[in-house]
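Of the protein chains in this complex, all but one are displayed in their positions.
Right, chain A next:
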Amino acid sequence: MREFGIFDVLTMLWAVQWTAALVVIALIFGAPLGLLLAQMRTSSNKVLNLIALCILQIVQGVPLLAMLMFFYFGMPMFLGVQMPALVSVGVVFSIFAAAFLGEIWRGGIQAVHTAQSEAAACLGLTKWQGFRYVVAPQAFKIALPATVGFLVQLIKNTSLASVVGFVELARAGQLASAATFQPLMSYACVAAIYFAICFPLTHWSRSLENKLNGAR
């Protein structure tokens, strides 16, 4: 056994890059998917709307932890191949981000008055041009505070990846705790690092919200 020391802190800080990697993966794949879901949910096509709604209901109705276990432990039984933890965990967080961003952005799109897209259509813009130039910029501004708020949720939730042995910040804390038998110090350190990352984002989200409300 060894003492909890600077080495453990450095290991944890090193592990932050894997937390960051998960967040980046979730956003890279989740954001376009989320945009697609938001489009489907706001489209006049009932079938598309229903498909998107089903996906959202399933993702929102299943705990993230259960999804992680399903994809890491369950899927390999079905597929017959063990996927690397990064892949299965990345898939789960992408789906998670897609569902929640999709709903946040749907709200933003619907908050832009239909008269705006009507005006765009009346000027001879295509549906896509109307979305791209008229609706999306306004919806983005409305949805930005909630999007940043979700980013905080996402960062904190990546700690769940530790249950399948993926070494990100929380798992690094577990390992340090096991090696030093100093859970108090280890987990306090983990918490402090999460807080240091999330607090500025929360603060930013709140100031965006104030600015948005002030602009109205």
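The rule we apply is simple: a residue touches a chain if its C-beta (ideal position, glycine included) is under 8 Å from a C-beta of that chain, and two chains touch if they have at least 3 such contacts; residues count from 1.
Just so we're on the same page, contacts and distances are computed from a predicted model.
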Name per UniProt, for the chain absent here [options: "Amino acid ABC transporter ATP-binding protein", "Peptidoglycan glycosyltransferase MrdB", "Cation acetate symporter" or "Carbon-monoxide dehydrogenase small subunit"]: "Amino acid ABC transporter ATP-binding protein"
Candidate in contact with the missing chain, chosen from A:10, A:24, A:62 or A:123: A:123
Options A:73, A:133 or A:181, residue touching the unrepresented chain: A:133
Residues belonging to chain A that touch the chain removed from view: 115-116, 118-126, 129, 133-134, 137-138, 141
